[in-house]
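What follows is a set of notes on a single structure, which appears directly below.
Partial view: only certain chains, each at its native spot in the assembly.
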Amino acid sequence: MAEQAASATEKDDPERQKGQLFGIDRVTEPGTLPGMLEAPEDAVTSRVHVTTYGPEHISEHTVSTVDEIVALRGKEAVLWVDISGLADIELLRGLGKAFSLHRLALEDVVNVHQRPKAEDYGEYVFIVTRTLVPDTFAETEQVSMFLGPGYLLTFHERPGDCFAAVKKRLHDAAGRIRSSGSDYLSYALIDSIIDGYFPKLEHYGESLEELEDDVVANPDPEHIKELHELKRDFLMIRRAIWPLRETINTLIRDDHSHFTDATRIYLRDCYDHTIQLIDIVETYREIANGLLDVYISSISAKLNEVMKVLTIIATIFIPLGFVASLYGMNFDGDVSPWNMPELRWAYGYPAVLSFMAVVGGGMLFCFWRMGWIGRGPARKRERRRHEE
Amino acid sequence: MAEQAASATEKDDPERQKGQLFGIDRVTEPGTLPGMLEAPEDAVTSRVHVTTYGPEHISEHTVSTVDEIVALRGKEAVLWVDISGLADIELLRGLGKAFSLHRLALEDVVNVHQRPKAEDYGEYVFIVTRTLVPDTFAETEQVSMFLGPGYLLTFHERPGDCFAAVKKRLHDAAGRIRSSGSDYLSYALIDSIIDGYFPKLEHYGESLEELEDDVVANPDPEHIKELHELKRDFLMIRRAIWPLRETINTLIRDDHSHFTDATRIYLRDCYDHTIQLIDIVETYREIANGLLDVYISSISAKLNEVMKVLTIIATIFIPLGFVASLYGMNFDGDVSPWNMPELRWAYGYPAVLSFMAVVGGGMLFCFWRMGWIGRGPARKRERRRHEE
C-alpha cells in the first residue's frame, strides 16, 4: 500500500510495462470495415472540457451532449473542445457528424497507436501527435486534433495535465494567444507537447552519463541490461519524434492555409525543436552503442588480466610442484645406486630448493620481459621516449 | 498421425520450410520467351468464384468457362472474378484475351515470386501484393489483381479465406462498399491484406519480448539460433512490405484515375498502415540486433565469472599444494643435517600449516582488493559516494 503510493509519486522509478512497448497490441481484425469506431481496450471514461474565447472574453463550459457543443460554436472567436478518455464512442460519432469529420480520421482517433501525421481534409486538418506519459519510461500516448475554422477538437487517452500550462496562458491572456485564432492554439498545444520531451531526454542524458562512468570503471552484467533498456527507450522516443518532424513540416507547407503566416513562423520554431530532439536522441543512441563496445572491450581486458594471474601462478608452481613430486617418489635406493641417489646427497635438499628458486625466478623474469608483470621493459622504453 | 493433425491446427508451431525462404526456386530458364505462361510447379487446381454486385443486387456465380465470365460483364456495376489456384493456364489465357491483358502481366501472375508492384497499362492497372500464408512462419503468397473499369480480377495461389471478411461485408452491404466501384473493392482487398500482417507482427513482438527476458537472464546457445531465425523472418516480412508501400503510393498518385478521389483517401489510410508496418519491422530488427550484442556481452561476462572462480581456486591451492609436495619429498635426513631439517622440528607441522593459512588468506585478501570476491573496496567506496 505504502509502496504503491511511493511509486506513484516517484518520477524516477516508473515500472517498465510489458506489451506496451511494441505498440500494436490493439489492432482491429484484418478485413473489417474501415472507419469502424471501437473504443480501445482499456479506454478511460470520456470527459469533455469546452473553452470558448476571443480577445475579450473567455469562458469554460461543462457539457454532456454534442448538441450543447454545437450550440457554443461561433459564439466566440475560438471554440476548443478538449476530450480526455476515449470510451464514449457515441460522443465521438456525434462530433464526427456535427463537424463533418471523415470516418477514417475518427477511426484513427480511437486506434491509439498511430504514428504522428497531419492529414488535410480540405475543410479541416487532422493532426496526430504523441506525448510522453508521465511516470513511465518512454511510453507515449496519442493526442489527436481536428483544426478547422474557428474550432479545435483535441482528444487524449487519459486525463492529465499536459495542456495545463496552455490553459493557464489562455486565462492569463499571456502573449498573443487570446488574440490569435484556433491555429495558434493548435500550435501552442503542439509546442507544449514537443517541449515535454526535453526534460525526459535530459533525464536520460544523466542516466547515460552515470552508466558511462560505471561501465568504464566497473563493467557489470547488470549494465548490459540497463544499456539495452536505454537503447529500447531511445528507439521508442525516436519512433514518436521522427514522424512528428515530418508532420510539422507538412503543416508549415500547408496548402489550404489552416495556419496563418504569422503562426507558421511559430511552427518553424517547433520544427527546429523537433530537429533538436532528433539530434539529441540520435547522439544518445550513438553514445549508447559506443558504450556497448566499451563494455565488451572492458570485459575482454578484465578477462585477460584474470588469465594472466592464473597463468603466472600456474606456470610457476606447476613445474615446481612436479619437481617436488619427483623427489617424493619411493624408488628403493637400497636396491641399486641408480635409484634416486639425489635423496642421499648431503646437500640434496638445499640443491633442489636452489634449483626451484632459479626456475621460479627465471619464469618471473620472463613474465616481466613479456610485460605481464609490472610495466615490462617495452613500456619502460616507451615511457622514456615520451619523456624525452 | 495424431501429431500431424495437431500441427495443422496449432498456429503457433508451424514447420519452418526449407527452400521457400529465398523465393527464387521456380524461375523460368534464361532466354525463354517473355510472357510465356507456365503453371508454377506446385500449382493448385484453379477455382473460379464470380461475384457481380451493384448498390441494389449482389449475386454469386459458379462458372467454368471464360465465356460465361464475359457474359456476366456489365450486368451489374462491378464484376469480381476471384481465382484461387494457378494450375489452369488455359483459363488465364482466355481471361487475358477477353480482358485484353498484357502477356507480361499474365506471366507475372503465374511467376509467383514477384515483389509487390503496381503497373499501369492504361486500360487497367495491374497490382501485385503478397499476403502472409497462415500457419507458416513468415512465408508469403502472391496475390495479383487486374483493376479495370467495372471489373476486378484477383488471383491467389492457394484457396483460403484471406478475402472472407471482405466477402461478408459485400453481402452485408456494410459501409460504402456496395455503392462504390471496383476501385473501392480493390482497396478493401489490399487493406485486408495489409491488416493481416499486424497480428503476425504482434505474435513476433511477443516472441521477441520473451526472448529478451531469457537472453538477459540465462544466455543459451539455443537463443542464437532462435534469434537468427527471427531476424530471417523479419527480413522476409520486410521484403514483402517495403515494396508494398511504394506500390500503394503509386496507386495514390495514379494518372489514369483508376481510383476515384474518394477511394484515394482510403488508400492514403492504407499507406499509413504500411508505413506503420515498416516502422514496426525495423524496430524489431533493431531490437533483435541489439539482443545479439546483449547475448555476446552476457556470454563474455559469464565466461569472466567462470574464469575468476577457476583462477581463485587454482591460484590459492596450487602454491599450497606445492608446499605440501615439498615436505613430501624423501630426502634422507640421516645423511646430512641439511636435508629437510624442518621435518624434524618439534613444531614443523603447525608452522607449515600456519604458513599455508597466511599465504591462502593473503591471496583471498588480494582477490577481494581486486574486486574479484564480494564487492571489493572500489565498489564499496563508490557505493558510499552514491549514498552521500
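As written, the chain order gives the labels A and B, with residue 1 at the start of each chain.
The criterion applied here is as follows: contacts are C-beta pairs under 8 Å (C-beta built on N, C-alpha and C of every residue); 3 or more make two chains touch, one makes a residue touch a chain.
Just so we're clear, the structure is a prediction, and the values are computed from it rather than from any experiment.
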| task | Note that 2 identical chains are shown, then give how many the whole complex contains. | result | 5
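As a working rule, only the chains that are shown with their structure count from here on.
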| subunit A to subunit B: how many Å between their CA centres? | 24
| What part of subunit B is in contact with subunit A in the complex they form? | 163-166, 169, 174-175, 188, 191-193, 195-196, 198-199, 201-202, 205-206, 208-209, 212, 216, 265-266, 268-269, 272, 275-276, 279-280, 283-284, 286-287, 290-291, 293-294, 296-298, 300-304, 307-308, 310-311, 314-315, 318-319, 321-322, 325-326, 328-332, 335-336, 338-340, 371-372, 378-379, 382
| note | In their shared complex, subunit B is touched by residues of subunit A numbered 18-19, 21-25, 27-36, 102, 104, 108, 113-115, 117, 119, 121, 217-221, 224-225, 228, 231-232, 235, 239, 292, 295-296, 299-300, 302-303, 306-307, 309-310, 313-314, 317-318, 320-321, 324-325, 327-330, 340, 342-350, 352
